[in-house]
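Of the protein chains in this complex, one is absent; all others appear in place.
Moving on, here comes subunit A:
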Amino acid sequence: MTPPSPTVLTATNIRKSFGDREVLAGISLEAREGEVISILGGSGSGKSTFLRCLNLLEVPDEGQIAIGDVQAPLARNRHGRLEVSDGRAAARLRTQTAMVFQGFNLWPHLTVLQNVMEAPLRVHRRDRDEVLATARTLLERVGMAGFHAAYPKRLSGGQQQRVAIARALATNPKLVLFDEPTSALDPERVREVLALMRSLAEEGRTMIVVTHEMAFARDVSSRVVHLMNGRVESSGPPAQMFGPDASPAFRAFLSPAAL
């Protein structure tokens, strides 16, 4: 029996409210190396907010986060609210992760190649030749090898998202967060991006994916988490979640799609 793979992410009891509206009502999640966790849920169930808490783009009101064995620098201020107590430490934590956004968010003034090289070169200060070689390999990997000099504006949504995925991988992060990566794409482009994500999963990347793509969740992920009203309603391996023993709430969530 192989020993359990090391824990990459531990999020404990994450809570977050916007004004009076409680979006996250205490969510815990642990991700082990190589796991692909799909987070599903209706709109407003808090899944994107939860994902954004994991790299502190959103500061939770309660809870703890650790990437590897590095604790997120969260502390209470004098009003008792949780806040990032050390900006640099938070940035260091983020360098261990990468994020792929629904809206791609490539930097429009940089070429495809520059977009991919930016973080390893400037943030991680790695050797330029090494970074360039990695960037070339990655762009080839995502099928964008011929587009080094192109600017994002010129690319289709699917192409932009593939570049964004290459950019996310360029620092070789421990954990890749996907925030509805295919929601802004037309169906044909969705296919090419999902195929790429599947290949990343197969090579053992640790990924947390907020998605509406049920087929991806079922076929690719190692664990499915269903969020409802800011809580984990049910979770488990896809065989269980999509099998006959699934929770009624999750089945109700799925049923419109199944029709």
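Operating definition for what follows: contacts are C-beta pairs under 8 Å (C-beta built on N, C-alpha and C of every residue); 3 or more make two chains touch, one makes a residue touch a chain; residues count from 1.
The rule is simple: contacts and distances are computed from a predicted model.
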Hidden subunit of the complex - UniProt protein name among "Lipid II isoglutaminyl synthase (glutamine-hydrolyzing) subunit GatD", "N-methylhydantoinase", "peptidoglycan glycosyltransferase" or "Octopine/nopaline transport system permease protein": "Octopine/nopaline transport system permease protein"
Omitted-chain contact residue, chosen from A:53, A:196, A:224 or A:254: A:196
Candidates A:6, A:103 or A:243 - the one touching the absent chain: A:103
Which of A:45, A:134 or A:159 contacts the chain that the document leaves out: A:159
Missing-partner contacts on subunit A, residue numbers: 55, 57, 87-88, 91-92, 94-95, 97-99, 101, 103-109, 118-119, 122-124, 141-147, 149-151, 153-154, 156, 159, 167, 171, 191-192, 195-196, 198-199
